[in-house]
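Every protein chain of the complex appears in place save one, which is left out.
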Amino acid sequence: MLAERAPANLPDGQVPWWPSRYGRDDQLGSLNEITPAHVVAAARLVREGEVFDLGRILDSNVPRFPGRFWQQTLVSNAHLNNQRRPQGTEGGWGKNQVNWLIELATGTFQIGTQLDGLNHLQIGDRFYNGWRTRDIVEDWGTSKLGIETVPPIMTRGVLVDVARARGVARLQAGDVISVEELESILGAQKTPVRPGDAVLFHTGWGSLWEDHEAFGAGEPGIGMAVAQWLVEKRVALTGADTWSYGAVPSEDPERPFLVPQTLNVKHGLFIMENLATEVLANASVYEFLFCLTHHKTRGSTGAVIAPAAVI
Amino acid sequence: MLAERAPANLPDGQVPWWPSRYGRDDQLGSLNEITPAHVVAAARLVREGEVFDLGRILDSNVPRFPGRFWQQTLVSNAHLNNQRRPQGTEGGWGKNQVNWLIELATGTFQIGTQLDGLNHLQIGDRFYNGWRTRDIVEDWGTSKLGIETVPPIMTRGVLVDVARARGVARLQAGDVISVEELESILGAQKTPVRPGDAVLFHTGWGSLWEDHEAFGAGEPGIGMAVAQWLVEKRVALTGADTWSYGAVPSEDPERPFLVPQTLNVKHGLFIMENLATEVLANASVYEFLFCLTHHKTRGSTGAVIAPAAVI
Amino acid sequence: MLAERAPANLPDGQVPWWPSRYGRDDQLGSLNEITPAHVVAAARLVREGEVFDLGRILDSNVPRFPGRFWQQTLVSNAHLNNQRRPQGTEGGWGKNQVNWLIELATGTFQIGTQLDGLNHLQIGDRFYNGWRTRDIVEDWGTSKLGIETVPPIMTRGVLVDVARARGVARLQAGDVISVEELESILGAQKTPVRPGDAVLFHTGWGSLWEDHEAFGAGEPGIGMAVAQWLVEKRVALTGADTWSYGAVPSEDPERPFLVPQTLNVKHGLFIMENLATEVLANASVYEFLFCLTHHKTRGSTGAVIAPAAVI
Partner (left out) sequence: MLAERAPANLPDGQVPWWPSRYGRDDQLGSLNEITPAHVVAAARLVREGEVFDLGRILDSNVPRFPGRFWQQTLVSNAHLNNQRRPQGTEGGWGKNQVNWLIELATGTFQIGTQLDGLNHLQIGDRFYNGWRTRDIVEDWGTSKLGIETVPPIMTRGVLVDVARARGVARLQAGDVISVEELESILGAQKTPVRPGDAVLFHTGWGSLWEDHEAFGAGEPGIGMAVAQWLVEKRVALTGADTWSYGAVPSEDPERPFLVPQTLNVKHGLFIMENLATEVLANASVYEFLFCLTHHKTRGSTGAVIAPAAVI
């Protein structure tokens, strides 16, 4: 297996990035950084009992990447299942007239507020820890790195309010956040970043959510320097109020989506998109207990999420 | 609107159950019981930093109620989107050869480990707080009580290990848990139930998960007496390791699913199904921080979940 | 069973319309009118060997009734199934490098150019031949009258070019075609209608196909008088270049969709919608061999079709 994952034909001058620092068979990636002690310390941040909701509602009308969609139809048993009921109980099943509704949903989890699995992005045909398409891809999903392998996440969260620091409602598409700027903001906020943290960037871009064309035309975000900084700081996951992660157009126009690709594939660092960071920014909350649990659908490349920030 | 929701033709001798104790326009139901102070107290339960995962993995092969299904297919950009790439970059997009996978999923959220919305069950054609089908049902979902109205949940959790108390691997289908038994177990566990708690029942039924026929043929659970007890104790939500909630066949065979129907519709009390309670039972964990965040898909009747229990 | 279908609570002063003239257990409805002799005679109409296509292309962007949709995604094996191939055959499976594409489609067949099954419309909760919801409705479809019960159709076709007769590009929404007008047109066209025929109406409404708002705002069509005429003439099926069949708004605004409801439910007369009748009108073709074969998906309420007219 290791032989099969041997370096060969890596694009763009890449050298093998595997085994990862968490081991050759690791699928947890940066979530390994969340130690029990860090969980306990994060829980200690809860002093007011206020819970913030970082998710946006998903329906057919949200902005979406080409080819992606979400569709839901409601189905009721009340009319359809009459034949399963004794006659005379037209209003529902049993004397208690129980009825139920279900939905049929169809679409992709790579839409709305989402967590990307480490099986979403590739460098060429390789994933995190060097696995190739042929190693893990099946018709129904991936046999490794699927979103069901991601455990519930509870850790310390830090909001980096870049829009406030710049004194703007929102950054511009293509704006790149620098390491110097990041460190300056963290210093001003008195929120040093520690291993195992969830680091969320507020760019203000989410205020364009309703304007699909403007929202999707680009986005501000970090560049490769901050990406490297996050890896060195050993953060557990990161995210922003943008539809991808990292500035678009990217710093190097010939290398689109290089930031999330590098974080996911080379470092196993988890990324969240379309976070409603404004609820924290508006309340000037920069440090919190971050909690995320999600649907464990086998082999999925992402999850539609609504993480909690608790103070 | 209130006039429209006036009592009329209620089945089974029901008297109007609305407005609920949380107000006539309330959609939060029992989650109103989770006070900031209770959140703070719950967070204090985290002393070891260990996180338990209460969700089961969802795929096409899980046990399912008639008419429900889950299906997923993986889609890759690598082959399909070649035409969007400059020639000469066969291995991926850009010099960095970025590729991505997405899934197409289709099915219902009323499957697997799930949280039921207050728009799932009805008495006749009425929901919680007296809303009728005509008041809230749309093609795409419900305009009130949809799963997107449920906020992130963080509260104290209590596991009631009934199987251990009875000295069995699992209870039998139709077995009813009594109030006396419940109170005895809570006393032995030293885990009194408080307003705002999440109360989870471990019956051992989940050990049949792989045997679809046996698993779906019935289930043990609480009866109407414990249901009433939970309402009086003002718990915020409850759940079990069974596919529905409450004994099946039900205490009164002419009133199927009366327990969840009563809790959801009359009291707005939230229910979770197919919880992997054995991970707590095996570790003898009876009190914990309970955390649940989920996909906020508009108008859905439920969410596929994997809640966390943290100690 | 007959007892179960006994008349009771019929709406709007209806008297039982069953058993139909084709028998109490009949599911074929008006298609019974197509005799072998009529098929032979219809085939004799082919003298030039020219085939006209009466279907419109279906994709996500066609006009659609509220709540209905069509969505398709392409899936390739070429990238995904690499793991099933011996190493060294990166370009496809086997030395012949076979690859394949499939689509995932999702939506309803009640969209685009379509044939309605006799299980689509109801009077109250009753279908053709008096079957009720409880008699035939299942989660997955209907156990009777589904579109798979419709055989391949080959018969004589007649186009009624109402737009030409009126000297307009298209009729207006709500315009009702009268019996006198119909008979006048048939006389001028020299195309008498015979039992077993497919009678298609060209109103010109299809020219609004690209303008979803205008197209869906209403439609011209026949009224109840012509509907009765078609029944008396014992035609096998009928259709038009409109999204429903019959004028909208309907003659009696308090009885929406009364024309197709009456034809389908009371008489078992099949209806087609969104036919591209302009291809015949433009070629002045009024009599032809009509041929329709369709997807026999079990229990479906309709079929997406593209019938042929051959001269």
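Order of writing sets the chain letters: A, B and C. Residues in each chain are counted from 1.
Following the convention adopted for this analysis, a contact is a pair of C-beta atoms (placed from the backbone, for glycine too) under 8 Å apart; a residue touches a chain by one contact, two chains touch by 3 or more.
Treat the numbers as computed from the prediction; the structure is a model and nothing was measured.
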| item | value |
| --- | --- |
| Omitted chain - touching chains that are shown | A, B, C |
| Which of C:258, C:271 or C:285 contacts the chain that the document leaves out | C:258 |
| Residue ranges of chain C at the interface with the undisplayed chain | 11-12, 35-40, 43-44, 46-51, 53, 55-60, 67-68, 70, 72-76, 78, 91-110, 113, 119-125, 133, 137-142, 148, 151-152, 154, 254-258, 261, 289, 291-308, 310 |
| For chain A, residues in touch with the removed chain | 66-67, 73-76, 78-80, 104, 106, 139-140 |
| Touch list for chain B against the chain that is not drawn | 67, 69, 71, 73, 79-83, 85, 87, 106, 125, 132-139 |
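In this section, only the chains that are shown with their structure count from here on.
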| item | value |
| --- | --- |
| Whole-Å gap between the CA centroids of chain A and chain B | 23 |
| Set of chain A residues in contact with two or more other chains | 67, 73, 106, 125, 133, 137-139 |
